[in-house]
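Only one protein chain is missing from this complex, and each of the others stays in its spot.
Chain nomenclature is as follows: A and B, assigned in order of appearance, with residue numbering initiated at 1 for each chain independently.
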Amino acid sequence: MSQTAVNPTPRLLKPKVKQTLFLSLLSVFAAIWILPLIWMFSLAFSSNEALQVSTNSLTPVDPTAENLIAVIQGGLTPRWMLNSVIVTGFTTLFTLILSAMAGYAFARIPFRGKKIVYPLVLAGLMVPREAMFIPLFLMFAEADYHNTYEALMLPRIAAPLGVFIMTQFMAAIPMEIEEASRVDGASRWRTFWSVMMPMSVPAMTALGIFTYILTWNDFLWPLVSATQREMFTITTGLASLQGNFAQATELGSLMARGVVASLPLLILFFIFQKQLVRGISIGSGGK
Amino acid sequence: MSQKTIFSERRPEVPTAGNRFAKSVKKDLAGWGFIGPFMLIYLVFLVWPILQAIGLGFFKIDLLVITDRTFIGLQNYFRMFWGENMEWTLGNMWEWRIAGLLLLIPVFRGWRSKTLSTLESVVYSVSLVVIFAGVMGLAPGEGGRWNDSLFWLSFGNTVLFVLLSTPVIVGMGLLLAMALNRPGRWTGVLRTVFFAPYVLSVSVLTLIWAFLLNPQLGLIGTFLEFIGLEPISFLTSPTLAMPAIVIATLWWTVGFNVVLYLAGLQDIDKSLYEAAEIDGASFWQRFRDVTWPGLRRTTLLVMVLQIIASFQIFGQVFIMTRGGPNGATRVSIQHIYESAFRDFNLGYASAMSVFLFLVMIVFSVLQFRFSRDET
Partner (left out) sequence: MLKTKKQMVQLLAVGAVSALILSGCAAAEEDTSTDSGDTSSDSSGDTASNEEVTIELARFFGDCDDTTEGVTDVNEATTECEVIQILTNAFNAEDNGYTVEKLGGQAWGDYYTQLGTTFSGGNPPDVAVMHQHRLPDYVGRGLLTPVTAPLNAIGVDWSDYTAPALGAATYEGEQYGVPFDIHGSLWHVNVDIYEEAGLVDAAGEPIMPNSPDELLEQCQAVQDATGKQYFAHDWFEFGIGARLFLGLVWQQGGDITEDGVANPDSPEGAEALSLLNQLANDCSNPEQGYTDSDASFKAGDVAVLHNGTWIVDEYDRVSDFEYRAMDIPNLYGNFGSWGDSHMWVMPTDSSRSAAEEEASLAFMAYLYENVGNWAIGTGHIAPRESIIESADYSNAVQRDNYAGTAAYARMVPAVPGWAGAWDALSEELNATWVAGKDQAQALADAESRMNDALAD
């Protein structure tokens, strides 16, 4: 695209105009998309009393920070936040490791039994949680192991979702790259660690994000397993602040709690989403 | 990593029987070694409870006093599926049955074009006929009733939700991913915007949407009034409640598909795009010849996950409509949850979960089967 021509041909301009137009439309759509969240923020900063009369305003009604302050100071919010960070962080870390390893094996290693084990793992995706969590609950109860971080993490670390995602993405990596490393004399582990994992950064980012969010927002299991106040996660902890018929009486507080619980996740996503899209420069060369 | 030279330096290997055996054992060790940690935890914390749950389906067992259990064999299943005074009629649910039998057409075409083996075609055809022509004709006759009317009702609603939500959420995910698949600060912001709803917990989501959809208190109602229409009460309308929940679910979860598709788009060889552009291909041609085939694996992943997630929908519906109005939005998991935790009937809930589980397996197997043929 030479800029030296005095009269750049219309065809050269068109793609850029199209691009800008497209982005603008997309941004408008995004603005509509984000409206409910803006509304949530607005309600979080409105006083409960004002909200009992009217709720359809996009800007805070009777603006106040008291809801937010009450949430942060309320209950054991810092402790609950810490619990969530620890449990979610470690669950995500271990899930990524376990799923990546298993994904590599299922995608690339022709070992005996694979054809039986892989479907078995996938079948785990299809089990309704509500049904199997009583036996799981009783397992931990008999070992007297509730109200621990381990109880919150262990059932979640072996995630069929993770294996499924990693298998699909690792299978998509061109064989030549992996073979090159193996032919160089690298062991499976080294191939995995030095070649497959780095190539799977987008997939691992995706899985990491999902695992983090799903674990963070998990409600039913922490509800029954972590019954002592100090062991609540931020999700169950904030739910415990809620009185009866809270929507009618303390809508602002409810929204403020929602903001506090979801803001860390949003920030996390914004930081990591770059990893989902590789730059053009890496794309063509690395393949 | 210069591939060509590495290839040509490949060490020659003499294959012997011993070599081959050693290699296969090595592969097995490697394979099991890699899946070992995962499998260990998986077997203990997922498979074992699931097996127990399946076992519970053969018992009458009380949630509050779990030692109080009696073996009742298949009675839970009998209760789920059957009723009193059952009779077979040609006209029962005939619209659905005709629609189901229309599936015989693609099966036939698959057989003709040799994508399906004769055995498979026969299996599918027979199954379709048995289910749609046969089984679906059963219903309670005069003076009869289903043992559990809520069971089939909630299953039907679940299937409806799956059919409505899957194309919408998968399609939207793909479109958005393609739109957002470019580097840049602003696109990063846009990506965050479209994904943001996914970070909300289900309780916050339902709070926001219950208020949004409220004709009196919500933004949508205000907007409708603004453009001169009557505000609609979505969640109390038997026809609009389910679509409203689909939209809310779309808003909430499309980000998941967007992220998967974005990751998938990265794996498509960019040189293919360059080649297509040189050839002067249009956008649609590029999509059809490069993007769509390249996303084959991702699409399989996304669709399987979406269908599984849709079958297991619960939270949004339970909190926003509690299954109403008039049971129009009651889904299977709600029925399972209420049976276990409100009626304390753990055995029955387990049996229903097994059924749902098997249905999902069938759908997934079919998806895997049909995606492999798209080479």
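We adopt the following convention: a residue touches a chain if its C-beta (ideal position, glycine included) is under 8 Å from a C-beta of that chain, and two chains touch if they have at least 3 such contacts.
These figures come from a predicted structure and were not determined experimentally.
Residue A:F137 is the one among A:W33, A:F111, A:F137 or A:W216 that touches the chain missing from this view. Here the missing chain is touched by one residue of B:P37, B:G141, B:P243 or B:G324, and it is B:G324.
For the chain left out of this panel, the touching residue among B:Q216, B:S271 or B:Q285 is B:Q216.
Of the candidate positions B:L29, B:I66, B:V168 or B:L272, contact with the unshown chain belongs to B:I66. For chain A, the residues in touch with the chain missing from this view are 49, 52-55, 70, 73-76, 86, 89-90, 93, 134, 137-138, 141, 146-150, 193-194, 197-198, 201, 220, 223-224, 227-231, 236, 239-249, 251. Where chain B meets the missing chain, the touching residues are 62-66, 68, 145, 148-149, 211, 214-217, 233, 236-238, 322-328, 338, 341-345.
Criterion: only the chains that are shown with their structure count from here on.
For this pair, chain A with chain B, the centres built from the Cα atoms lie 19 Å apart. Listed in rising order, the residues of chain B touching chain A in the complex are 1, 3, 6-7, 9-11, 24, 27-28, 30-35, 37-39, 41-42, 45-50, 52-53, 56, 63, 66, 179-183, 186-188, 190-204, 207-212, 217-219, 221-222, 251, 256, 259-260, 262-264, 266-267, 269-271, 274, 297-298, 300-301, 304-305, 308, 311-312, 314, 333, 336-337, 340, 346, 349-350, 352-354, 356-357, 360-361, 364.
Residues 22-23, 26-27, 30, 33-37, 39-40, 54-56, 58, 97-99, 101-102, 104-106, 109-114, 117, 120-136, 138-139, 154-155, 157-158, 160-161, 163-165, 168-169, 171-173, 176-177, 180, 183-184, 188, 192, 202-203, 205-206, 209-210, 213, 217, 219, 235, 239, 247, 251, 254-255, 257-258, 261-262, 265-266, 269-270, 273-274, 276-280, 283-284, 287 of chain A are the ones touching chain B in the complex.
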